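Heads up, one of the protein chains got dropped from this complex, but the rest are sitting where they should.
And now, subunit A:
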Amino acid sequence: MKKIIVLLFLFVGILQVSAQKYATKTGSLKFEATVDAVEEIAAENKNTSAILESSTGDIAVLTLMKGFRFKVALMEEHFNENYVESDKFPKATFKGKVEDFDASKLSATAKAFKISGDLTLHGKTQKVTANAKISKSGDKITVTGNFDIKAQDFDIEIPKLVSNKVSNKIKVSFNLLLAKL
């Protein structure tokens, strides 16, 4: 009986060692929906949260829609009110996995990975795959990368009148500097 208890404790100990989280509350998430170079339609959110579980490669990202800042105030207003309806859908989340992730093989030189998972935005969930580069120095893991989404996949309608200004294809890029929790 005692042996079992000791074993149990050991097991729990191992689990805790291997469950190592890296996180940030101030990740950067940018998107761009510019058509040609007429007028840049782009915004950045510097308050994006992310947690990476380094033992499994599971990654969760959450960004608050109101936190996206545009250069033009009217664009920000339209983004919030007409496109993503941030009063109704205040956040976007991503839950996924870094494919073939092995934390022990990370180094200061960035390595290419694929991250795939579910992106929830504007009340819709779609599968996305991002090309990412991951590096590690000390207690910090840096995850950068990008992916493309289509506005229509998330029920975001771009009125015909502005379809030559606002692209349906949206380029999203991220830069997450994760610190050991």
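The rule is simple: contacts are C-beta pairs under 8 Å (C-beta built on N, C-alpha and C of every residue); 3 or more make two chains touch, one makes a residue touch a chain; residues count from 1.
Just so it is clear, contacts and distances are computed from a predicted model.
When the listed names "Transketolase", "tRNA_anti-like", "Iron complex transport system permease protein" or "Aminomethyltransferase" are checked against UniProt, the chain not shown comes out as "tRNA_anti-like". Checked against the full complex, the candidates A:47, A:135 or A:173 give a single residue touching the omitted chain, namely A:47. Even with one chain removed from view, subunit A keeps its contact list with that chain: residues 23, 25-26, 46-47, 49-51, 60, 62, 64-67, 69, 72-74, 76, 80, 86-87, 90-91, 93.
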